[in-house]
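A quick write-up on the structure given underneath.
What you see is the complex with one protein chain gone and the rest in place.
Right after this comes chain A.
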Amino acid sequence: MKYSILFIFCLTLSLSSCADKDDPNYQYFPDMYESLAYETYQEADIFQNEQEAMLPVEGSISRGWMPYDYEDNLEGYDLAKAELKNPLVYSEENLKKGEELYNIYCATCHGKKGDGQGWLVQQEKILGVPSYDDQGRAITEGSVYHVMYYGINTMGSYASQMSEKELWQVDHYVMKLKAELEGKPERAFETEADNEKENEIETEAEEKEVATTE
């Protein structure tokens, strides 16, 4: 009897410690655990590279998105720098969102003040990050957007991490940082009414309008 007690005790103990950290645990009747449909990032044989995520057909345009007209080269850069303007209103809301996104995506290198002294630069992991008031670059709204969209030299593209609208919001904040670094007076906030720009993208006010009419 003594041995049987010991045996059962050991059995329960060993069963309860079966879960191994390298493998997922046992499941009991996993009826609807595995997806029948294709989940977003899964692997599946029938796709190219076994990747479920496939590229859309080149040249196709989805709703709520417009292709960016300027080309990823020097001429495109110069053109964007000269003529491209920020379609968003310079409002407090946009600026706040821009700041939030800037601190996530840009501040690690460019610094919270935009002076090129982010944490990674201070640690000398990434070097050569210019300040926004760098005269040789003389950034404009258009050039900032262009660089965020395509990347330039060592900097990569951020179009995969932020939507067009978010890029423009960051653009507003970057221009604000630039003005601060140069000691220029702050730009006054605009309202929706005095914003009549050509290349307008969907703003939140419009979305609200749509929502109320529905």
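Operating definition for what follows: a residue touches a chain if its C-beta (ideal position, glycine included) is under 8 Å from a C-beta of that chain, and two chains touch if they have at least 3 such contacts; residues count from 1.
Methods note: contacts and distances are computed from a predicted model.
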*Listed names "Tyrosinase", "Biotin transporter", "Electron transfer flavoprotein subunit beta" or "C-type cytochrome", with the criterion being the UniProt name of the chain not displayed*: "C-type cytochrome"
_Touching residue (missing chain; options A:45, A:58 or A:124)_ = A:124
*Residues of chain A (touch criterion as defined above) contacting the omitted chain*: 2, 5, 8-9, 12-13, 15-16, 19, 21-28, 30, 32-37, 39-41, 43, 49-51, 74, 103-105, 108, 116, 119-120, 123-131, 134-137, 151, 153-158, 160-163
